[in-house]
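As you look at this complex, bear in mind that one protein chain is not there, while each of the others sits in place.
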Amino acid sequence: MTAASRQFRALLLKDLRLELRTRQTAIAMVLFAVVAMMAFQFGFGFRVDDTTPLAGGILWATLALTAVLGVGRSFVPEREQRVLDGLLLAPVSRNLLLVARAASVFVYLVVVEVITVPLVTVFFVQDPAATDFALIAVVCVAANFGISILGSLLAAMAVFSRARELLLPVLFLPALLPVIIASAGATHAVLGVSNDMPEYQGYVLFLLVYAVIFALVAYATYDHVFDD
Amino acid sequence: MIEAEGLVRRFDARAALNGLSLTLDAGEVLALIGPNGAGKTTLLRVIAGLLRPDEGAIAVGGHEYPDKRQAARPLIGYLGHDPLVYLDLTAAQNLEFYADLYGAPTDRVLSGLERVGLLARAYDPVRTFSRGMVQRLALARLMMHDPRLLLLDEPFAGLDAAGTELLESVLRDLGDTRGVVLVTHDMAIAARHATRVVGLRAGAVAFEALGPVGHEELVQRYSEVIS
Partner (left out) sequence: MTETGPGRSIALWGTLTAVLSTAAIVGAFLVAPEDADQGIIQRIFYFHVAIAITSMVAFAVAFVAGVLYLRKRERRFDEIGVVSIGLGVLFSALTVLTGSIWAKASWGIWWQWSDPRLVTYAIVVLLYVSYFMLRSSVDGERQARYSAIFSVVAFASVPLSFYAVRVAQSFIHPVVFTQSGANMPNTMLVWFVVSQVAMLCLFITLLKLELLQRRVDQALGELKLRLEASRPV
């Protein structure tokens, strides 16, 4: 195992172990997601006969808000228990810190999606087809890349500032709007009776481009976040 | 081991370091003394690569900052006010984490815990430890990657008797390949361990005393610095 992959494994394992012991992030994210979906249902789901066209939008608005919540938990142990210097003193490249952070956010998002996606189809879609799930899983993975990379970059700045609980959503959500547009579009394209593959592929491609662009931005700037 | 020249570091308008120069050779234990706000902790954090100087040049182990900081990091062991361990991980998990980050052999986890007398508590979360035990764990973390340059910021604060004994033995048996910068308020500790004492005031060197310095002399010179 190379030094970098050993460091990566240690950083990711550390996050997951902390989460398994304290169980603060993933459960809160899942509960939040379920409540948010119900809020959408009571907000406007009542007023339409068939919510299938709304399902993609509900799913991704919910997931985006949940992602903001989960990303906001990044670096909280480091901040509260003042361990950040320990990470920064170690001979770990700053970009590896970002990748490891993004990987743990990615895992949380997958946990939430495994529960949320079936629920959305049960709650809001008439006649869901089994193949839809595979297609939506691809959208989830493509969207998670961008969400977790950009979220980790912004969280690193927000968590060590004042008013962080408010700051992160304000910074993060406007930049997430393209992800909501594209993932909701891709989901909508394949959910229910519709099956518009070119549209679906266009959106998924966009999500990947989004991830690549913010990966480059993060690669170029993340070094500076901790360079006091 | 450390070559620093003309370091300046400002926090807003206030200069915590104001044109400070310092060198450290292997085999030396350098005690840094000075009143609060003299820039001792800032200097230590600049040497550790946690803070960028606004002006001046610094190299550790021949690696010039800021470009070669990554290469200097494995050489440095830093013990500051915070123990830098996760309270919700076990003692062994914490040390394993740092062993992985530094590429140190994993068998040092248990031998390190044994050395600081925490082997029996290896699999308990750090949250259940007393303050003295946490500090001893921090010592084990410090020694995990066998650093050549120890940066110690008031290391005896909060250490219990066993920990104090242990740290004193580390400082005694240093050998001539390692160097230490020891920030302390305690003149007795400085007198006992230092091979050289540097007094700081207002971010610059106020006095320097070579060779082992007696306690009386140190107290005398320190009070001159403060007045």
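Note that the chains are named A and B in the order they appear, and that numbering of residues resets to 1 at the start of each chain.
Following the convention adopted for this analysis, a residue touches a chain if its C-beta (ideal position, glycine included) is under 8 Å from a C-beta of that chain, and two chains touch if they have at least 3 such contacts.
All values derive from a computational prediction rather than experimental measurement.
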item: Among A:L12, A:L54, A:V83 or A:A182, residue touching the chain not depicted; value: A:A182
item: Sites on subunit A contacted by the missing partner chain, in the whole complex; value: 150, 153-154, 157-158, 160-164, 166-167, 170-171, 174-175, 177-178, 181-182, 185, 189, 199, 202-203, 206, 209-210, 213-214, 217, 220-221, 224-225, 227-228
item: Residues belonging to subunit B that touch the chain removed from view; value: 11-13, 52
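Here, only the chains that are shown with their structure count from here on.
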item: Footprint of subunit A on subunit B - complex, ascending; value: 48-52, 66, 70-71, 73-74, 76, 78, 80, 82, 84-89, 93, 96-98, 100-103, 125, 141
item: In the complex with subunit B, residue positions of subunit A that touch it; value: 3, 6-7, 9-11, 13-14, 17-18, 21-22, 77, 81-83, 85-93, 227-228
